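Yeah, one chain of the complex is gone here, protein chain that is, but the others are all in their spots.
By letter and in written order, the chains are A and B; residue numbering begins at 1 in each of them.
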Amino acid sequence: MSDTLGFYGIQFLNGMAYSLLLFLLAMGLSLIFGMMDVMNLAHGSLYMIGAYVGLFFLGWTGQFWIAVVLVPIAVGIIGIIMEASLLRPLYRRGHLDQVLLTFGLSFVFMDMVKWIWGADIRSLPAPPGLAKSAIIFGRSFPEYRLFVIVIGLILALALWAFLERTRLGAVIRAGVADKEMVSGLGINITLVFTLVFGLGAALAGLSGIIAGPVLGLYPGMDFETLIITLIVVVVGGLGTLKGSFWGAILIGQAQTFGKVLVPDFALLIVFVIMAIVLLARPSGLFGKEAA
Amino acid sequence: MEALKVEKLYKNFGGLQATNGISLKVEEGERRAIIGPNGAGKTTLFNLISGELKPSAGHVFLHDQEITGLQPHQIAAKGLARTFQRNNLFLGLSVFENVRIAAQQKNGISSKLLSPASSFRDVNAETEEILETLALGDRKDILTKNLSYGEQRQVEIAIALATRPKVLLLDEPCAGLSPTETTMLTGMIKRMPNDITILIIEHDMDVVFALADRIAVLHYGEVLAEGTPQEVKANKVVLEVYLGEEVSNART
Partner (left out) sequence: MSLETTYPAGGVFVRSGKLVFWLVMLAALAAFPILTTSAYSLSTLTEILIFGIFAMSLDLLLGYTGLISFGHAAFFGVGAYTAGLVAIKIAPNMLLTMAAGIVVCAIAAFVIGFFSIRAAGVFFLMLTLAFSQMVYAIAHQWTWLTGGSNGLAGIPRPNLSVPSLPIEFYDPTKFYYITLGIFVISLLLLKRIVSSPFGHVLLGIRENEGRMKAVGYNTRNFKLAAFVIAGAFGGLSGVLYSYFNGFISPSELYWTMSGQVMVMVIIGGAGTLVGPVLGAGTILLLQNIVSSNTERWPTIMGMVFIFFVLLARNGITGLLDKVWHGARSQVWKH
């Protein structure tokens, strides 16, 4: 009995760690979409770049924590360059062209990473202080995953505070709700777009390096992650923190439990959840009505 | 029999009451103008009738058949067509194609997969006829986006007319037109077949008085007054809140 409890408890924690990584990704994707109507199909690529650039920084500095700080900055800058140089010229042309552009970029990024780091599976070691296992529910559980859960919750709280309590956060929320209003307020909307895109990219990069020691680094991780993030966003609803959070928990837990209980159908479970949610609420659990 | 009957129609957006219990009865073949200041709920009323919006409460009947809450395409298929305040066209298609698409819907050929659209002679003939009615005959091969604003306004009506409606809602057909264009378009509307029941929202009082059998004045989402043009002209309350101001505006 207690062993069963232990098993489910551990899986729940695994699910939480995974869910919170998904939340960081979904939040970036969702904010960018809510703000600019751009579905960034290179979002998974930014996650992958975060992991590989993390590997590079780790090799260079030997310090995981320095890498954790540098990666979001680096990937955030990549995002800002992407937005300012390629996406901005397309704002007048409608959203489809921007989506297509990010799609083209995802091919380039995928190949670049393969070119630089090769096609082999790589691993990112957990930082020395967190490499051991703790005993929880009578079973051993990697400390690093506990760290992922804690950092994920802290970041979720920080993002919430940023969106709800700061001026820029208020502008972003207003922009998601009603773009015309924001440009009417005399705010430099172009700058806000760039910042939001950079923030989304930084979040994706950060989740990439944090996920590295748990999920590993391999070609194809970009699109695998993009798909599951898209599902989270579709299920949770676009443009809200609440939607990304609960969508991530639902999908993350479903996939984790699916993998251990019915390994053959894990992915299918996720798709079934998506189909059910969409039938019941076409704009997602917390989405605005009628897109 | 009424062609269109609206019963105690309510619509609120958040806390805002856009229509506040509007009731209307429009006889078959009648030309009914809906006037009122901006924000009186005129376009909202049209959206509620045509299914673009769902009413919070109330009923809409088209020839005694309830259509409340149906989808726009279901209502359109029952014989109600509308035009839009802002041009709502197929800009990348030719003028002819804009009208033909609407005409083929009524003719029930839209699920034909393997015969060329050009081979359906009666639909094409009907399209030509409607284009002539709206003086667009010589513009038919031009892409709609290359038309002048006034001509686009005519296409807007031609599309609605091509569905062969029993009831036609015109939302400010003359908005943004020059006086000459307005006179021309008013004439075209006037010449439409008598069996079509027409509701028209219009700010230009000359147009309203030229066309309307009866007028309903909306104010804050309610029917303030209703009657023949003479009755409405003579109504002191209407003059006070709306007409006086509007008439003087129209004349300037």
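Going forward, a contact is a pair of C-beta atoms (placed from the backbone, for glycine too) under 8 Å apart; a residue touches a chain by one contact, two chains touch by 3 or more.
Predicted model, so just to flag it, every value in this text is computed and none were measured.
K.L.:
Would you list the chains present here that the left-out chain is in contact with?
P.N.:
Hidden chain, whole complex, touched shown chains: A, B.
K.L.:
Check the options A:5, A:108, A:161 or A:261 and report the residue that touches the missing chain.
P.N.:
A:108
K.L.:
Would you indicate which residue among B:3, B:60 or B:89 is in contact with the undisplayed chain?
P.N.:
Answer from the full complex: B:89 touches the omitted chain.
K.L.:
Among A:67, A:189 or A:274, single out the residue that touches the unshown chain.
P.N.:
Residue touching the absent chain, from the options given: A:274.
K.L.:
Under the stated touch rule, tell me which residues of subunit A contact the chain that is not displayed.
P.N.:
Residues touching the hidden chain, for subunit A, are 33, 37, 39, 86, 89-90, 93, 95-97, 99-101, 103-108, 110-112, 115, 223, 227, 230-231, 233-234, 264, 267-268, 271, 274-275, 278-279, 282-283, 291.
K.L.:
Against the chain that's been left off, what residues of subunit B make contact? List them.
P.N.:
Those residues of subunit B that touch the unshown chain are 50, 52, 71-74, 76-77, 81-82, 84, 88-94, 96-97, 100-102, 104-106, 109-118, 120, 123, 141, 143, 146, 159-160, 162-163.
As a working rule, only the chains that are shown with their structure count from here on.
K.L.:
With chain centres taken as the means of their Cα atoms, state the distance from subunit A to subunit B in Å.
P.N.:
About 48 Å, centre to centre.
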